[in-house]
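Inspection log for the structure reproduced underneath, given as structure tokens.
For this view, one protein chain was removed and the others were kept in their places.
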Amino acid sequence: MIVVMQEGATEAQIREVEGALEQWGYEIHPIYGVERTVIAAVGKPTMDEGTVVEQVESLPAVDRTMLILKPYRFASREYRPEKSTVQVRDVIIGDDRFVMMAGPCTVESEEQLMTTARAVKAAGAHVLRGGAFKPSTSPYSFQGMGEEGLKLLAQARAETGLPVITEVMHVKNIDMVCQYADILQIGTRNMQNYDLLIEVGKLKRPVMLKRGMSAKIEEWLQAAEYILKGGNDQLMLCERGVRTSETYTRNTLDLSAVLAVRELSHLPVIVDPSQGTGRASMVPAMCRAAAAVGADGLLVEVHPNPEKALKDGAQSITIQSFQALMPELGAVVSAVGKSL
Amino acid sequence: MIVVMQEGATEAQIREVEGALEQWGYEIHPIYGVERTVIAAVGKPTMDEGTVVEQVESLPAVDRTMLILKPYRFASREYRPEKSTVQVRDVIIGDDRFVMMAGPCTVESEEQLMTTARAVKAAGAHVLRGGAFKPSTSPYSFQGMGEEGLKLLAQARAETGLPVITEVMHVKNIDMVCQYADILQIGTRNMQNYDLLIEVGKLKRPVMLKRGMSAKIEEWLQAAEYILKGGNDQLMLCERGVRTSETYTRNTLDLSAVLAVRELSHLPVIVDPSQGTGRASMVPAMCRAAAAVGADGLLVEVHPNPEKALKDGAQSITIQSFQALMPELGAVVSAVGKSL
Amino acid sequence: MIVVMQEGATEAQIREVEGALEQWGYEIHPIYGVERTVIAAVGKPTMDEGTVVEQVESLPAVDRTMLILKPYRFASREYRPEKSTVQVRDVIIGDDRFVMMAGPCTVESEEQLMTTARAVKAAGAHVLRGGAFKPSTSPYSFQGMGEEGLKLLAQARAETGLPVITEVMHVKNIDMVCQYADILQIGTRNMQNYDLLIEVGKLKRPVMLKRGMSAKIEEWLQAAEYILKGGNDQLMLCERGVRTSETYTRNTLDLSAVLAVRELSHLPVIVDPSQGTGRASMVPAMCRAAAAVGADGLLVEVHPNPEKALKDGAQSITIQSFQALMPELGAVVSAVGKSL
Partner (left out) sequence: MIVVMQEGATEAQIREVEGALEQWGYEIHPIYGVERTVIAAVGKPTMDEGTVVEQVESLPAVDRTMLILKPYRFASREYRPEKSTVQVRDVIIGDDRFVMMAGPCTVESEEQLMTTARAVKAAGAHVLRGGAFKPSTSPYSFQGMGEEGLKLLAQARAETGLPVITEVMHVKNIDMVCQYADILQIGTRNMQNYDLLIEVGKLKRPVMLKRGMSAKIEEWLQAAEYILKGGNDQLMLCERGVRTSETYTRNTLDLSAVLAVRELSHLPVIVDPSQGTGRASMVPAMCRAAAAVGADGLLVEVHPNPEKALKDGAQSITIQSFQALMPELGAVVSAVGKSL
């Protein structure tokens, strides 16, 4: 790490910082500039470096610090230079196939789910999405069908052959969700629910970790680190928009996050334009953009009757829209050298 | 709710919206303007109004909607016009006493905790804070002492008489934390961990709900609603800063949130200037500002040696600073007609 | 507009609001709900509606208001349902041709500009970009070559035939810039420099208005309204990223803004991925995404030696990168039914 001392720092103050750094196992290289002293601390400390930073910043006459090492290891490109892939039944996520995950925001009934599942399968989707446990800002909103919904997802898989992705909200439900689901989704509100991250890190089941509502890329990768560190390397990320002051869209979908993760990590990245915009009218175009930017796939909300949806109707596209989207998307996917 | 139709909406489209609204039990008042039709829907719907909004926004030719009723009930001023108070042993939070909660970010050792507890008690603090379970962005940071830390907190309470506030991160630890703590803190990352909210809503134990990192006031009050709806009315909120693009401070402490909650709700509001700024140098002045704006109290991180802290040293003030702060704060508290 | 009264508003308070609304020429439709009264005010007020809102919100017992009419006219889809186009010499912006504007961030020398201009022309660009007057956060940074730079741009146009886009920062330079430039660019810091907007609104010259750093779509369209209202309809917008708390990228490029403008307005939209990301490594992929989402063109910074650039080297792509980008982009442009 690098420590920049304030102008006018005394020799004793500089010595105190150096002493603290040496105590944590760093090799010290002080650089005495005209106006300021900078201390470069080389090596891996014997304590978590984030904590060292906090301690050093508490010392007198310290102006700023800068980390040199990344605050995550297993999630980094340095640890694994080639891209990693996730295998879900016969679908591989992270290679040249652009993976389409589609289905209702929330499972509402057998008819709603089966109609949607058959339609998205026929149109070329690879994975079926559907929520059985739904986080809701309001305690008065529909919270999902629970295990009943999971059973319907399993039934839809049995019929269509599509693997299933669904959200797990709480540690206590992990076992139950694992009985039915192929991919466990960790939602945006749970990106830093560490207990949940630690538990799914112990599984061998594929996991999709959504970005927190206002999470920085680095924090997202640190959350991923919780899962990878536990031994579960069947992990993909999902960009779903961040909070800004814009109110026309529900969130601001950050497609550069796909590229940032590519530069910093080996993990596949899926894009969710439904949550990312909150507007069905924008979903097809943002699907095309996500394909063009090089995402590994999409997570799209499709509903037979959005105007009757019990959840997120405004951002769900119709089955007809989905059917129209797939060939458009195929053209863009081909243009970037992948296949759909 | 109010529905604004697009310009050029046809009669059939307007009728479809009206039909949908009537079906959910609203009484309909269409207003035909020159350029647009607006439909006012009066009454309480038979389904959660947020869901109705989503559905209606999925209908053709709908431009926008506006909720008239607040999306929370028990948390609202309308439900309870007078301020509510929380009683923790003999400390009342929410009346004219300005309540000072102080102590280390994290319990690190008996000596560290007891030294701090005695000092803050002697300086006039009312509640002892200290973390035993600590959420950490990095899986490699110190995660707290766990039950050992809780025992030390109980020991400090036994000696100083100060009630104890500590964070509960996971449902599975609620019982354990309840054995030792007087107030359960729900951290910023867990503001929308609904399972946790529902469980603490079943307790009779006081709870402090921190604002999510980028949560809007309305979402915070909806999170509070989860707890109140469960029957636990011993609830206070805690403003701890929101995310902005500023990087000099860790967060941007939003003191107007204290006023917003006052206008919309009856719940007491505590301010955390340690998390809110991330800089020990700013904590005393922000404590004074929080008192002046009318907060019900403070949550302040104090450490005997911030430069040795295992967590958040950079935002912890020293015992000497705390001792200097209390009389300064007392003067401001008096100036706004309260007592410390 | 819609006015929602607080619960418990008295008849006199409701009457006062109605009176104020009637005075501004609205037709009043009060709706008495069980818990609240809502007043729908129909028609166009005799004063700017934004001001009416402020006044009404100052009256006692008013809870909230909602505008029904859009706060801009000439910029709206309702005013002009079909897309508008901008003609710059023989280049038409806003139809099926995807327009590539490329060149150095800042004109630095004849050699730098001519080399770049020839290269981007040869690779298929349609417009040459280059700054002669450069806004700089720091007063110590290079501020551009001024008129000398404009002359070089004109020279490059004479040789390559490419029309020129360049920024005008100040009213006093409009005449000078008009002598040399084909399109006047209004930068992000000047989106709400009203004097400048009003003056370019009087010209017949094409203008590109960049989105303010944290501007909402509605504010951007209101800024456009200043120009359109003046009579200059040769206007296009440029999305260049908004501020978020992410620090890995310089800004967060908001591609959904392209779609939002499409839904609300008839104006063409260009995307600037150089400013939008601040990272040359991300520019080609974000160019493809902008094409896929349906933007009308791109504004891309290209430099023969980014590591010697006097401005924004980190976000400038090399000539080689630009040459490699064009065919990739062409494939995506074709996939969405346009041509490059």
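By letter and in written order, the chains are A, B and C; residue numbering begins at 1 in each of them.
Rule of thumb we're sticking to: a contact is a pair of C-beta atoms (placed from the backbone, for glycine too) under 8 Å apart; a residue touches a chain by one contact, two chains touch by 3 or more.
Note that the structure is predicted; figures quoted are calculated from it, not measured.
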| item | value |
| --- | --- |
| Residue of A:Lys121, A:Arg243, A:Arg288 or A:His303 touching the missing chain in the full complex | A:Arg243 |
| Touching residue (missing chain; options C:Tyr26, C:Tyr180 or C:Tyr226) | C:Tyr226 |
| Chain A, residues in touch with the chain not shown (by the definition above) | 2, 4, 7, 29, 31-36, 38, 40, 42-44, 64, 66, 68-69, 78, 214, 243-245, 247 |
| Hidden partner interface residues of chain B, rising order | 214, 216-218, 242-249, 252-260, 263-264, 276-277, 281-282, 285-286, 288-294, 328, 331-332, 334-336 |
| Touching residues on chain C - with respect to the absent chain | 20, 48, 50-51, 53-59, 71-72, 135-143, 169-172, 189-190, 192-195, 212-214, 219, 222-223, 225-226, 229, 243, 280, 306-314, 316 |
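Throughout what follows, only the chains that are shown with their structure count from here on.
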| item | value |
| --- | --- |
| Closest chain to global C-alpha mean, per-chain Cα centroids | A |
| Chain at maximum distance from chain C, centres defined as averaged CA atoms | B |
| Chain A and chain C: spacing of chain centres that average the CA atoms, whole Å | 30 |
| Cα-centroid distance, chain A relative to chain B, in whole angstrom | 26 |
| Multi-chain contact residues (two or more partners), chain B | 214, 243 |
